[in-house]
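All protein chains but one are shown at their positions in the complex.
Here the chain labels run A and B in written order, and each chain numbers its own residues starting at 1.
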Amino acid sequence: MKEGEFRIPSGCAIAALIHKDKHRENGERITQAMQMMHERSNGLGGGFAAYGIYPEHKNEYALHLFYDTLQCKDACEAYLSHHWNILHEEEIPTKPHSQIKDAPLIWRYFIESVEHDENKMTETMFYVNTSITGAYIFSCGKNMGVFKGVGYPEDLAEFYCLNQYQAYTWIAHGRYPTNTPGWWAGAHPFGMLDFALVHNGEISSYDANRRYIEMFDYPCSLLTDTEVITYELDFLMRKHQLSFVECADILAAPFWDEIDQMRPDKKRYYTMLRRNLGSMLINGPFSIILGFQDGVGAMNDRLKLRSLMIGEQASCVYMASEESAIRKMSPQLNRLFSLKAQEAYVVTYEEDAK
Amino acid sequence: MIDAKNLTASELNTKIRESDADVIEIQNILGQRYIANASNGKKIKLFGTCGNNLGSFLDGSEIEVFGNVQDACANTMNDGKIILHGMCGDALGYGMRGGKIFVEKDCGSRCGIHMKATKTKQPLMIIGGVVQDFFGEYLSGGTLIVLNLQNEASCCGRYCGCGAHGGSIILRLSDLSQACHLTSQLKKVDDKKKAYIDQALNEYANDFHITLPKTMDFYEVIMQNKNPYERLYVEN
Partner (left out) sequence: MKKQPKYEIIKDQDRCDTCRACEFQCANGVYHYDAEKKKMIIDSLSCVNCQRCVEYCHQNALKIIANRNEYHHGYWQMEDMQEIYQQAEHGGMLLSSMGNDKAYPKYFDHLLINASQVTNPSIDPLREPMEVRTFLGKRTHHITRDTNGNIQIKVHPHLHLKTPILFAGMSLGAISYPAHQALLEAAKALGTFYNCGEGGLPKAFYSDKDSIIVQVASGRFGVDPTYLKHSAAIEIKIGQGAKPGIGGHLPSRKNSALIADTRMIEEGSEAISPAPHHDIYSIEDLRQLVNSLKEATQYEKPIIVKVAAVHNIAAICSGIARSGADIIYIDGMRGGSGAVPTRIRDHVGIPLELALASVDQTLREEGIREDVSIIAAGGIRNSADVLKAIALGADAVAIGTAALIAMGCHMCCDCTKGNCNWGIATQKDALVKRLHVEQAKRQLIHLIQAWTLELKEMMGGMGICSIEALRGNRMMLRGIHLQEEELRILQVKHAGSR
């Protein structure tokens, strides 16, 4: 059975490296951070998201796809070319690695974008992923890309030659699933337009959240927490223009006994949100890092059941499940702190950063 | 002196066990877990960022850390001492039943959960900074002291001492508002307890080479549930 036909609970390691001034570097430091947290994964999944890697194509959609067979590729390309203008296509360069087996075909396409075509792109992604067998779009943003698969993150980094890419933000994930997924698309980060989400924990509210968000035409085909959380954030941030911090007020809303004690305006605000959008409330442990166009956000669940450390040094921000992973990327740090329960932390790129 | 670079946790622990130095010094620690687990009879100095589960099941050794410590340190610690010149993550001292942990700076969530004591063994934990949510949850024995030496706005998070039914949770407050997240009542510590605290803090101040404020007000969290299951069940 494929992932998507049943749910695989998993634990993980997450990390991020962000240059606020959009200075770019290759994937070496982030890979070392993931290597540091090797014990949190079990080799059955890993991945990276990189922002700023396709400056020559920065206004085009960069689609990353997995194909089971060449026939699936043909079917998918027929669909894509019917709806979009494909400007360039190529296989994503990879290097054989002893620990990385059974890789699918991995391709990328640069696609012309016109104004307001985000919904069209998400529809394309949903259609391909639910209806074209053996084809999966796992990244569809601009000037960014997800690289993931079944294996340890550090091995996948080598496999994907991540030291050949220059990115101003790297986000990474190492997975510890309790089942053998075998299917590369199930690995994380989950990519959708400019969003790339990594998540540590297993949420108990999954089915309640899924059955809510599916009402708005988001197909939960992977049955993963990461997928449903990304959809909730897309719904709130892109469709309803909420900020990441406001999303935390919904996804990790305070407890009623705290809300009861708040001053009237805050009480009204939180009650209004929880009263109406309670089906998006997440129960269970989670720490998430979301990459998006204007920056990177991190959020913790209400009971702080997973750890997430944040470090700052010069114009870099580091995030990781463990301090040692941050220290590996940057031994010196101006500031190091643990993200508190319910708290949302956002890094925004500097105005004049290019 | 042991250089931890490129050594795994197991290799480090083997070196610790095999060493007969008076004080074992380990440099360049970065993320190695399980260091000094179940260790006894050693004095160890650690430099760097210690990974999860430092000193779990510690059985009498003394560990001094120059750097930060990650999660689950001193899990089910039985005896010994940990002096931490830095801050630590979540779940410090879970199920600890003996020995002492002194932390210079802040701690994360769920520290001091279900610590327990007997007539002959009493664990002690002193935090120089502040603690987050669920501090001393399920506490059944031992003493926890939060000093908040930096006088932050709040010394502890929510749900402090929830389910605690024995032992003492003691907060140093320069202003009662620093216990704003506390739902339990507080009472000023009695003289006997104050004497115990003073003695413990003397040792603490020595270990960190600091001078503590001359006047310090200590308050103890009043435990709510001595017998939490009393009215809960009816036989079927």
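Everything that follows uses one rule, which is that a residue touches a chain if its C-beta (ideal position, glycine included) is under 8 Å from a C-beta of that chain, and two chains touch if they have at least 3 such contacts.
Source: prediction; values computed, not measured.
Student: I'm checking contacts with the chain that's been left out. Which of A:E77, A:E158, A:E202 or A:E323 qualifies?
Tutor: A:E202
Student: Taking the entire complex into account, which one of A:H82, A:H116 or A:R275 touches the absent chain?
Tutor: Residue touching the chain left out of view: A:R275.
Student: Tell me which residue among B:F57, B:Y138 or B:Y204 touches the hidden chain in the full complex.
Tutor: Of the listed residues, the one touching the omitted chain is B:Y138.
Student: Touching the hidden chain in the full complex, which residues of subunit B are there? Just list them.
Tutor: 134, 137-138, 159, 162-163, 225, 228, 232, 234
Student: Can you name the residues of subunit A that touch the chain not displayed here?
Tutor: Touching the chain left out of view, subunit A contributes residues 1, 6-7, 9-11, 178-179, 201-209, 211-212, 214-216, 235, 240-242, 246, 255-257, 269, 271-279, 281-285, 302-303, 305.
In the analysis below, only the chains that are shown with their structure count from here on.
Student: Based only on mean CA positions, could you tell me how far subunit A sits from subunit B in angstrom?
Tutor: That gives a centre separation of 36 Å.
Student: What residues of subunit B sit close enough to touch subunit A in their complex?
Tutor: For this pair, the touching residues of subunit B are 30-31, 33, 48-49, 51-52, 68, 70-71, 89-90, 108-110, 132-134, 157-158.
Student: Tell me, which parts of subunit A touch subunit B in their complex?
Tutor: These residues of subunit A touch subunit B: 36-37, 39, 258, 303-304, 307, 309, 322-325, 327-328, 336, 338, 340-341.
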